[in-house]
Structures are given as C-alpha cells and as structure tokens.
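Down below is the structure, laid out as structure tokens.
Of the protein chains in this complex, one is absent; all others appear in place.
For clarity, chains are labelled A, B, C, D and E in written order, and residue numbers in each chain start from 1.
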Amino acid sequence: MGFISTARVKSPWIMHFETGSCNGCAIEVFAALTPVYDLERFGILNTGNPKHADIMLVTGCVSFRAGRVLRNLYHQMPGPKAVVAIGVCALTGGIFHDCYNLAPGVDKVIPVDVYVPGCAARPEAIIAGTVMALDRLAGKAGPPNIAPGEPRRGLEEGRVVEIAPGNSDK
Amino acid sequence: MPGRTVIPFGPQHPVFPEPLQLRLTMEEERVIDAVPALGYMHRGIEQLAQTKDYAQNVFLMERVCGICSFMHALCYCQSVESLLGIEAPPRARFMRTIQAELGRLQSHYLWLGLVADACGFESLFMQAWRNREMIMDCQEAVSGSRVTISTCAIGGCRRDWDDGVLQELTRRLDDVERSMDAIAPVFFEDPLVKQRTVGAGIITKQEATLLGAVGPVARASGIVEDMRRLGYAAYDELDFKPVVETSCDSYARMIVRLRETFQAINLIRQALKKMPAGEVLNKWKGTPEGEAISRVEQPRGELMYYIRSNGGKNPERLRIRTPTLSNIPSLVKMLKGSRLSDVPVIALSIDSCISCTER
Amino acid sequence: MFEMLRTVMQNLFSRPATRLYPKEQREPFPSARGHIESVIENCIFCGLCQKRCPADCIVVDRAGKDWNLDPYRCIICGVCVEVCPTKAIVMSTYFRKPARMREPLTYHQEERGRPPKAKPGQDPGEAKDQM
Amino acid sequence: MIGRTIATYGISPLWVTLATVVAAPAIGGLLTGIDRKLTARLQNRVGPPIWQPFHDLVKLWSKERITVNQVQLLYVYAHLFLMIASLVGLMLGQDLLMIFFIFAFSSVSLILGGFSVRSPYSRIGSQREIMQLMAYEPVLVLMAIGIYLATGSFFVHEIITSGNPLLYSLPLVFAAYAVILVVKLRKSPFDLSTAVHHVHQEVVKGLLTEYSGPYLGLIELANWYELVFLLALGGLFWATSLWGALLAAAVLFLFQVVVDTVSARVTWAWMLKFVWTVGLGLAAINIVWLYM
Amino acid sequence: MDAWPIALAILLPVATALLAYIFRIRAARVLAVVVMAAGLMVSALALAGRGSFTYTPESVLGLPIDTLITILDLALLGYLVWIGLSMRRLSVVLLAGLQLAGLGYLEFWLRGSTPAVLPAEPAMVIDRLAVTMNLIISGVGSLVVLFALPYMDEFERRQKAMKTRQPRFFLFLLLFLGAMNGLVFSNNLLWLYFFWEATTFSSFMLITHTGAREALANGLRALWMNLLGGLAFVLALIFLARNAHIVSLRALAGWPLAGWPGWRGLPPIGSSPDLLLLPMGLLCFAAFTKAAQFPFQTWLTGAMVAPTPVSALLHSSTMVKAAVYLIIRLAPAFRGTTLGILVAVIGGFTFMAASTTAIGQANGKRVLAYSTIANLGLIIAMAGINTPQALSAALLIIIFHAISKALLFICVGTIEHGIRTRDIEEMEGLFYKMPMTTIITVVAMTSMMLPPFGVLIGKWLAIEASVRFPLLLPFVVLGSALTVVFWSKWLGRILTVSYHRKFRLEKLPLLISASMLVLAAAVVVASFGIASVFDFLAAPVVRGQFGIAGVVTPRADLATGMGEFIPWPIFLLIVLVLLAIPISFSRVKPADIRPPYLCGENAGEKPGTSFYSARDEINLTRTGNYYVTGVFGEASINRWAYPIAVGLLLLMIGVIKP
Partner (left out) sequence: MIDNVVPVTRETLLAEAQRLADGGQRLISATAIDQGEYLEILYHFDKDLKLTHLKLEVKPGEEVPSISRVYFCAFIPENELKDLFGINISNIVIDYQGKFFLEDEAPRTPLLKSKPPEQGDPREVAR
C-alpha cells in the first residue's frame, strides 16, 4: 500500500477547469506549469482530460452553465480524485458572491478538498494547494467538503447528468 | 460522400484556457459551420456594479478580467473622472501609461505562449511564459500583486513609486527585451509556425469593419485603429504609431502582437524618461451625474465603458463592451472553411478571453 | 526550427529558470499584497472597514467586540488597511496558506492590550514549507 | 544484438523471450523518463525525476477502473501483447517483415480501441492515427526490403551477422527511419493522433481520450515496449557491434527529443506529404542505388 | 470410372438450374439447391482425393461434344448480338458480332482448311490447380448459393417485387457454377473459350437481374468490357490455330518461349518464336478485362448493383478468378520475358491504384470491389514474375481471398438487409443491431489485412517474391500498406460500441448463419493450417512447374529461405486476448461505466452521444470517417491512373506486336 500511495503522491496529474471569473487565477494556474514554477517537477502533468486526471484544479465562481459542466467532469474522473478550488472566487464567489448567475463556490457543486485563497492566488499558493491535495490521493485525508447547508442556487438535481453515488475514493 | 462530424469544442478543452464552446460541424477535418456557445463565464457584473459605490467598483472592474485588469480599472476610472470633470495628475497619467503597457506586454506574451501551444510548439510556449514571468515580476514590483494589480483609483493612482521601483523596472525591461530578441525570430520565421498560421483565418479589411473587428484583429487586416490615438493617460505625449499588418491572417495577427511587445517596451522607456514628479491622486468629493463614455486600447483592442449616473451613490447603468465580444463574429467567420487543426490557432488568433466577454 | 534549436541548446547548458518553490522561496516584494491580518487590540470597531470593503468580507460586531473576516472571500485589495483609522489591519506580504476548510476567522478583543486569538479556523499565518 | 547472441551462443529462445519481456519495460520507462527530463531541460525547466514514468505507471494501475464500455479493454490487451510479440520477434531474430506485420496489427488494435467508443475526440484521433499508419507503413516495408537487399535475408539474426554495418549501405534509409520514428512515437511535429504528456492538442488526447487508469497504464507500458522496439530497430543499422547499435539507437533517441522540442505540430495532410516525399523518397533512392 | 466427379461438377449445377427454372416452387428450389451443394462438395472432395489425370469426353447424347460446344458458342454469341441490338448498344453488337465472325472463321474455315497436326491432347486436364479452383467453386460457390436462397427472399421483399424472379436468378447463378467448373477443367482452348463467354453471359444476366436502369447500364458496361476481352480471346485462338496449330492450353503454356525449339519436337512454324507472344498477350489482355484490371475496373465496381450473392460468387471469389487462373496457366510460357514483367507491372499497378481508390469509398460493396480488384492485381503481378515464391503467393492469395471475400460479401449483404444501407458511415454501432454478423464481419476483415491470416501471409510472400523486381516493388509495398488503411477505417466503424446499452443476438435465417459460420470457420482453420493447405494445394502446382516448391513448411509455418512466417504465436496471442475478455469484463462494474468525454457537456437521455450547445440545445455528436476524396476519390485517382494504365497496356501491345 505504501508503494502505491507513494506512486500516487509522486504522479498527480491535473486538469484545470475555469468556471467563470476574472480568469486571473486561471492564468496563474498556467503560470505554475511554466519554467519558472514548473509543476512537472512534482510529476504533475496538465492532462486537460478528466479521464486522465487525479486532481482537478477549479478556478472561478461557478456560473450555472459551468456548474453543469463541472459535475460532468468530476463524474468522469477516476477515483481516487481530489479537487482544489483556487482563488476566492472558487471558494466563496469572492467579490462576485452576490452575482445572479452563480452558485458561488465550487463546493456547492462538487466536493472540495483544498481551498487556495487569494485574488489572484499566487502560483506558489497553487503549488502548495496542489501538494496539500496529495493527502487525498494517498488516502490520508478526511472526507472532502460539500458546502454546508447552503442553497444550491438553482442547480437542480434532475437537470444535470447524474453523479455516481458514493464517495470519490475507491 | 464523407460523413459529417459534429463535435463540441469546449467548454472544457485543453486548448481553451477558458470555457467557451464551439459546436463544430465538419466534413472530415474541414469546418463547415461553427456556432459559439457562451455563458459559462457570465456572472452579471453590470448588475452587481449597480449595487456597489463608485470607489468599490474600481475593484470590481479590475475583476472583469484578470489578464488586463488594469485596463478595466483605467477605463472605468476615466469614465467616472469624466463624469466628475476631474483629471488625474500628470505623474499618475504616466504611471497609468506604464502599467497599461506592462499589462499589454504580459498579455501579449501570454498570448504568444498560448498560440505556440495551439500550434503544438511546447518549448516556444515555455519560453514565452518564462519571459512573461519577468514582466510579472515588474508588475509585482510596481503594484504589489501579480494579477489584479489594484493601483488605479478615481482621480489618479493609489500609491506612488519610489526610485528603487523605477530602477528595478528599467533593469528588468532590458532583460525582457534581450530574451524576447532570442525567440522573436521563431515567431517571425519558423517554417512550421508559418505553415500553421499563414493563410489561416483570413478576414479582409472590408469584412473586418462590418464584423466589428477591433484591436490586433483589425490592425492585422490593415485597419489603422488604435484607441491610444485618443490620447488618454499620457499617450498624447509619447511617440508611437499603431502597428498595422496587411496580410489579414493569423500570422499577421501574431506579428502585430509581436511587434507591439517591442513597441510597448519602447513606450515604457519613453514614459519613464518623461515622467514628471508630483502628486499622484486628486481627491474628489460628491457623486457624479450624467453619462459618459470612455475608451481605451486593451491588449485585445478597444474597450468601452458607458456609464450613466443619476446622482446616486451607485451608478445607474454601467455598460462594458469588451474587445473579444467584438471579435467573436470575426471568429465565426474565420472558422468556416478552416481545418480542425487550425481551430485552436484561429480561435486564439483573436486572443479570445471570455471572462470579460461575458462579464 | 533552427532559431529554436539555438535557444533550446542554450537552455540545456544554462541553469533552469525554475524557482524551486518549497525549497527556495523568493523574498516577496516590499509592496506585495499577500493577505491581511488584524491587529485586533488596535481596533475601535468603527465599522469603516466593513463599509468600504468591496467584497463584503468584514463583519464588525461592535457589541460583541468581534471582528470577523472571511479570508476566503477577501480579494486583498487593501482598502480596509487604507481606511482603518487606527491601523488595526495590516497587510502581510506572504500569501495565505491553502486550507482544508473554509471557515471565517473571528478576532475577539478580550480587553485592550491583550494579544489576539484566532478562532475557530486555523492559523491565518503565512505559508511555510509543506513538502 | 541479442539476436546475434542467440545465433552464436545458442541461448534458448525461451530465456530471450523472458528477458525481453522483463527488461524492455525497465529500459523503456527509463528512456521515457530521460526523454521527459531532457525535454524539460531544453525548455529551461527542472523537469520530473528520471524515474517519474514508473510512478506514473504504478499510479495508473492503482486508479479506479472506469471505462466507457467493456469492449474498449480488449484492444488494450491486443495492443500490448502484439507489441510485446513484435519486440520478442525482433530479439529472437525472426523475419523482419513478419515482425512489421505484427507491429502493424498492434497499431491497428490501438486504432480500433479509439474507434470503439462513441467519443468524437477518440475517433478523430483514430482517423489521424490511420493517416500516420499510412505514412510510415510503406517506409517500414521499404526499409525491410532495403535491409534484405543489403544482406540477403529478412531474418534479423542473419542481418546481424552479415558483415558490414547496414549504415554503410543504407544511410538514406536510416534517415528515412529517423523521420518515421518521430511519426511513430507521435512526437512533435507529428503528434497528431494523441497528445504526448503535457501537449495540448485540439483532439484532447486523441485516441487515448477515453482510456483511463489501469488501461491507460497498459497503453503506457506498450509505449515503452514500442520505444525499445523502435530503438532496437534503429540499432540494427549498426548491429555488427553492440556499442555501434547502442550508438545508433542513442542518436535516434536524441534526434527525436530535439526535434520534438524545436518544432510545431503540422497537419496530417502535410505529414503525409512530407513522409511520402522525403521519407519514401530517401528510402527509394537508397534502394535504387542498391539495385545498381 | 474417372468421369463422374467431373460430370457432376459441370452437369449437376446445369441440371439443377434448369430444374429450378422449370419448377417454380420455392420448396423444390431449396431442396434442389441443397442437394446440388452437397453433390458439388462431394465431387470436389472426390477430385481432390485423386492425383492429376486427363479426361476427354467424347459425346453427350450422341452428339460429339466439340460440335455441341460449337453450336452453343455460336448460339450464345448470337444471343449477345441480339441483346446488343435490342438494347441499342453499338459496342456490344460490334464486339459480339466480331467474335461471332471470328469464331465462324475459326470453326468453319480454319478447321476445314488446316490439317490437324497436333498430337491428340486431352480435352480436360485435372491437375492440382484445377482441383484448387474446383474446391473454391464448389465449396465457396455452394455456400454462396445456399446463402442466396434466404437472401433472395428478403431481397424481393425489400424490392417489393410483384412477381418473383428467383427462378431466373437461380438459373443463371447455377449455370454459372457449371460453366466455371467447366472452365477450370478445360484444356481445349475452344472449350475454355466457350465457358469463358458463358460466365460473361451469366454475369451480364445477373447484373441486370433487377432490370433497373442503373443495373442495365452497368450490366452493359460489364458486357462490352468482357466482350472486348472475348474478342481478344478469339483473335488469340485464330492466331494459334492458323500459325501454331495449337488449341490446347497445356500445349500453349508448355511452349517454352525463351528456349526454342519447341515442345515435343514440333517443328517451328513461324519465322520467329516470338510470334507466340501475340496470342499470349491477347489472352492476357482478355484476362485483364475479366479481372477488371485498370483501366477496366469500372465494370466490376458497377456490377455491385447486382444482388449480393452475385457479387460474392461471380465478382469476387470465382468468375474473376478465372482470369487470374488463365494467366497462371500461361505464366510458364512467358516467364522471364518482357511480356511477363509487363503483366506483373500492370497487375502491381492495379493493386496499388485499387487499394488507393478503396480508401475514398464510403459504399461498403464498392470497397469490397476495389479490394477484389486489388487482390486480383496482386495475383496477376505474382503470376507475371512467376518465380516459385511468386507462384506460391499467387495460389495462396487465390485460395484465401476467395474464402474471405465471399464471406465479406455475405456479411455485407446481411448487414444491408439488417440496416437497409451499405453506406459505411451508417454502420456505426452495428454491434448492437447485429452482434453475430458484426463479429463474423470482423473476422473476415481481419483475415483480409492482418496476420496471421492467409491473405496477409500471401502478401508477405508476395513482398518477399517481388524483392528482386524493382519495377514491381513500389506498387506492392504501397498497395499492401494502403490495404490496412481502408480496412481499419471500416472495421473501426462497425466496432463502435457506445456506452450503456444492452444488445441481443439477431435472428438470421439458418442458411445465412450457416454459410457465414462455415466460411468464417474455414478462414480461421485454413489460416491456422496454412502449411498443410499450402502443401496440399499449392506446393504440387509449384513443384510441377519448377521442380521445387520455393516455400517450405518446416514447423507448420512458411519459410522461403529469405524469411519465415510463423503464424501460430500470433494465434496464441489472439487466443490469449480473447481469454482476457471475460476476465477484464468481469472486473468492470456497472458504476465504472462512465460516459465518454464531450468537453463536459454530456447531455440528455443519451449522455454518451449528446451534448449541450448554443441555446442549451441537445445535439448529437457524430464522427464521419475520413475519405479524403480530394486525393483518394475515384475521379482524382482516375485522373492519373487511367493514363498510366492505358499507357501500360499500349506498351504491352507494343511488346507483343509480331
């Protein structure tokens, strides 16, 4: 088991999805991949495909349409999987928390493991957040967060494709 | 007889950093129809702005988009200033110019990287973004933040710069220019890059006007259109000529942006030389009234803010017209008849950023 | 291709541009806006910061002597730092550490002059080595 | 190399097979790691550790087994087994043409795997992979023929023991092989059908889009075998000495890494044109010259 | 009694044909055809069990057979002239008329005026080559005819035919079988010519079976092209009879052109031995038309309008094989001559051009047609170079192509009735609708292009055989690489299985599933036992010609001395993979099945195939195959292929000019 969790921790492949915000954080995610920060040092690859990803980096405050997509993508990731919400937009909606087209915050739509605050979150913070999410892959983390009792602002169940029941950890 | 192919290109797609969907209908790999679907990034900022006061809105406007957040703040501040009938002090105007050009630099480098990525040229992407980090450092040095730099305020700039910052800036600009000199020829001349961009996504001059193309897209089609000629901030005191290309394709758009990066470095140097000393913020009081329009030249083209106020604490209506919004019709036109492998290059050639498109 | 060849060959024989982040941390710029912290003992609960905050993330409870901040909504604009009449809010140059929970911070002023206590969230301090 | 060992020392084919099956992934994985590290350095980055591919593989195998349909998996096994078979055939010194046919079967399995799901990206990837197959397959066969003309046999073990290094008589075929090596490894500028690691492709991950977890791991493993196979094939060109063969393989390896970093992706139409003119042309010229 | 299997092979189909035509009852027809199939197989096995022998039937019903055949021949040609007249097709009238005249000249004038100088040659020679062909005709042919029984019922239901035309259909189909058997047994060139024309005629009647306008047009095209070949045949006969006094295939083929003086001590007739090149070339030309080599390929692709059993039997596995059979028979005579090389190049060129064209085809039957043309080309090319390996390759491809292609046609016919189209684009997800047919189709396609199946091994041999022929080599290399392309495209199409759906085995008529299963089993078994197949059928032919086999079969594999093909490990791997299926299937739980990636916008009831797009509308994704018609379309290929093919033919005529 130790062998496997080592491999998981050493090879977290990421996928980034921007759900609607100023994309400042999104650009910082990209920046983290480039030579100056070089996420690949940690074995991280930006796969761009949920089926290959272990960690989903989500930026943005989750507009309704993006929320629909976000659920599908999460559903299509194989477990064990982790979600890192990046930027205050993705955490709570940030400055946009009162906007009408949002279910502000990623954890209103899918379970979140790590919150990376900042506006925009610095690449270093993104690296730190991604590293924190490795605990989930190693099977050491508690259950991920789902927004505690807050209304879903219209993301009705039947409207989006079903999510597989149960925890993301298998 | 070839079968039709219908695919969703986006919203989540590795070549699109932001959610945007193009429903492509293709015959083999020839695109015969492209229908954009938006709304993934729509937040409702125009409505939110009506609930925040004028000073708070500066920060909201910065977050219309994180790439050229300064431009939005600038444009918004200018429009409110014109409602109030005040002006920024001269030093602030030069500072605004320098930050605007820094923003253009990092935005263009970002784009150059992304277009290299879209061409499948990974190392070039890496080089462009490595160079961009130097400008991010400049930006952080002058403002304290990499992305949402929050230095613009109604009536001027929030904070003055000391000499250390200015020297740092000068020094780093030289580094940037040197490393850019190393990779610029790749964009200009690399046969494979040219193979991918030359002739891809042609918009003629006539089409460009009717399609409402702005910024580098228009300038690559031979239209001399640059809002900086309006002379806002300190542009009226600087010497520059809009960069115009005439081959109307993705290559031309790339070259326009590439030449603009050198132009931006030049403008910053000019501004640093001419920058006067003095106040940076004019205090203002009261509430503005009336309506005003302010336009600035963003990295992606003309940005327009329309503001109407009825004397209340909050704006009555704030309208943001962003350049990508204006370039999407051109994109739809360009995609028809292109090849699937050119879709990323063409889609990026308008430098689409959706966050401010949808606000 | 050959232009690029020269560049990549130079890269091969030069030091990588990478900042080895967790191992080496660059000093932040002096003006950097990392995160805000309350110096709660200075606070006079005037509510100015709450009024001016563009992201509505400060709630000042004058009666309970609580100063609440949602650090996961704060956009680090620094307005509150600027407006606070008693410098009860300071801007740290280090970014705020990622967290597993997002719970608002409450600074309670026990008595003027006492050191602050953060609850119930975790340490609002700066990022340290995690790897 | 090993073929010659068998030919001269009469080592049991069973041992060779076993050794190949075990050693090839180790070598292939390591080479992939070196490739990634080298690429990173060429891009002015630090890059992953050299043994990163092994972490990746173990991780992939430990993931949840999700699929789009069960049939998909069949092709993965076919691809892997046939890829191993081609390599074992090569190591056992078998008929080069037969090896190439098995190799082609292996590629076809992967293509069919891409086709087997109703995912547009996977299927576009497969279509493009077919175009790649169309590009390199004639060159491979021509290469076998050139080797026959130079040595008088299609048997790898006879080719190895046939005297002068092939490089002397087949320099242009070697060049053509270098071109199709890039095609076959799906490296830039020919990374058309799928995206290698961090590359962002308009077809997402092409024919690998729908594979995940353990199955992706198996494909990755097959890729390692493939890398070893292709490099060993390159080594044939200087098979008279072990060092020569290693050198030839190393040159090819470095060549594809550097080409990958200095080129943009091209369209498949252009690839076809290029490989059929330059690749086939080079091989053909060389072969005509052999006839004369 | 030597003759009964031969008589059975030729006369049983003819008799059954007449029965089926006269008694228009379905049950009687089915019974008769089943009995005939059994009889044919028995006779074929009986012939295969014997060594080579010759046979000269004297008379039937008191009529000398020579005379009978002459009468039938003239009647047939006369009927063809009449067809030309009634359909107002000048080319047909002219070509058939000229043949009629030529034949008359040959039969009445020449026969009367020249002394019969040849030593008595048997009218029929039954050697291993004939046995091989007979096995294909009787074995594969019978299965196709059995398949045709239920197929034609369904066909007529689809066509909403008022009155059944099946008696007519089976009349010609079965007559064809008899004629074909006659053709491969005949040593007498006049007999051979008669059977040759008889196959042309039945082919025409079957292509035009439905009477639709397109069918008539395509039938006439097939007719005139084949008649052009027939004319060349007649001319060759006349020339042979006049100048060489040869009417026997064996005599002609045994004539060693390269090493004059002649055969069995015959004195030279003309001034130069090269004179014989002319009839040889003409016969090759006749074979090219019948084998639909470029530039005559259009008749065969046009013939695909015929009901599928016709395509399976006439236009892929047997009739067109008559042409390559003739060339193989002639090959010893022109070995090593320029003519031989040219024949090889024309065949090789067709192989490449047809493979290329197949890439651009979306119509399943046309793909099969082009693939057939390509394989015929390859066989002709191998016959042209005529080395031991080449001949072995040609024979292997004949055998395996016949089985695989007949199977493929049967499959496509069944698919067409199942999904009402033969468009490859529409065959997506076929596995749901017709799982069994799909699997068998997959086996058939795999056997056409991948190891360890016979056709591919034939190609392997072909490549090794052509290594020493630089003029042929590029065609063979390109052609065999391109073959994989169009097959895998099609294969991928039908193998698409979407997510979350149940399927059921389809119900097929017994005769259809039986013929499919038997053929599929034959493909697999024969490929597995390719060494034995080779030893039994091909090796004697090769040895008969060269004294050596060229290919040895040491351990159930094929070795040429240059290389070796070992099929069994690949079989082993395939079995291994098939064993892996249940294991891996059982490990996939329903919750593991996730919809495919659609950029996150999976939508609606069909999340595997639909996505949200503009206005939140639900759209179906589709992915078309690539045909690249700009490069691989018929028009674009023909632009360069026609000039080259015509040029090559002209070159050949230039070479054979006396």
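Going forward, contacts are C-beta pairs under 8 Å (C-beta built on N, C-alpha and C of every residue); 3 or more make two chains touch, one makes a residue touch a chain.
Because the structure is predicted, anything quoted here is derived from the model rather than measured.
Participant: Under the definition given at the start, what are the shown partners of the omitted chain?
Facilitator: A, B, E
Participant: Would you mind spotting which of B:13, B:42 or B:159 touches the chain that isn't drawn?
Facilitator: In the complete complex, the chain left out is touched by residue B:42.
Participant: With respect to the chain omitted from the figure, which of B:325, B:340 or B:353 is a touching residue?
Facilitator: Of these options, the touching residue for the absent chain is B:325.
Participant: Among A:17, A:30 or A:64, which residue is in contact with the omitted chain in the full complex?
Facilitator: Of the candidates A:17, A:30 or A:64, A:64 is in touch with the missing chain.
Participant: If you put the missing chain back, which residues of subunit A would it touch?
Facilitator: So the residues of subunit A touching the missing chain come out as 64-65, 68, 100-101, 153-156, 159.
Participant: Give me the subunit E residues in contact with the hidden chain, please.
Facilitator: 614-616
Participant: If the missing chain were put back, which residues of subunit B would it touch?
Facilitator: 35, 38-39, 42, 44, 46-47, 82-83, 209-212, 227, 229-230, 290-293, 302, 304, 306, 308, 316-317, 319, 321, 325-326, 328-330, 332-333, 358
Convention: only the chains that are shown with their structure count from here on.
Participant: Identify the chains in contact with subunit A as well as subunit E, in label order.
Facilitator: Where subunit A and subunit E share a partner, that partner set is B, D.
Participant: Name whichever of A-C and C-D has more C-beta pairs touching across its two chains.
Facilitator: If we tally the contacting C-beta pairs, A-C comes out ahead.
Participant: Calculate how many whole Å lie between the centre of subunit B and the centre of subunit C, each centre taken as the average of the chain's C-alpha atoms.
Facilitator: Computed from C-alpha means, the inter-chain centre distance equals 28 Å.
Participant: Using the touch definition from the top, which residues of subunit E touch two or more other chains?
Facilitator: Where subunit E meets two or more other chains at a single residue, that happens at 594-595, 597-601, 612, 621-623, 625-626.
Participant: Using the touch rule from the top of the page, what residues of subunit B touch 2 or more other chains?
Facilitator: Within subunit B, the residues that touch at least two other chains are 5-9, 11-15, 29, 59-60, 63, 121, 123-124, 126-127, 130, 133, 145, 148, 190, 192.
Participant: Who touches whom among the chains?
Facilitator: Touching chain pairs, listed by label, are A-B, A-C, A-D, A-E, B-C, B-D, B-E, C-D, D-E.
Participant: In the complex, go through subunit A and note every residue touching subunit B.
Facilitator: Touching subunit B from subunit A are residues 15-28, 30-31, 34-36, 46-50, 60-61, 63, 65-66, 69, 73, 94-96, 98-102, 119-120, 122.
Participant: Hey, which residues of subunit E end up touching subunit A in the complex?
Facilitator: Interface residues on subunit E, with respect to subunit A: 591, 594-595, 597-603, 607, 612.
Participant: So in the complex, which bits of subunit D are touching subunit C?
Facilitator: 38, 40-47, 258, 261-263
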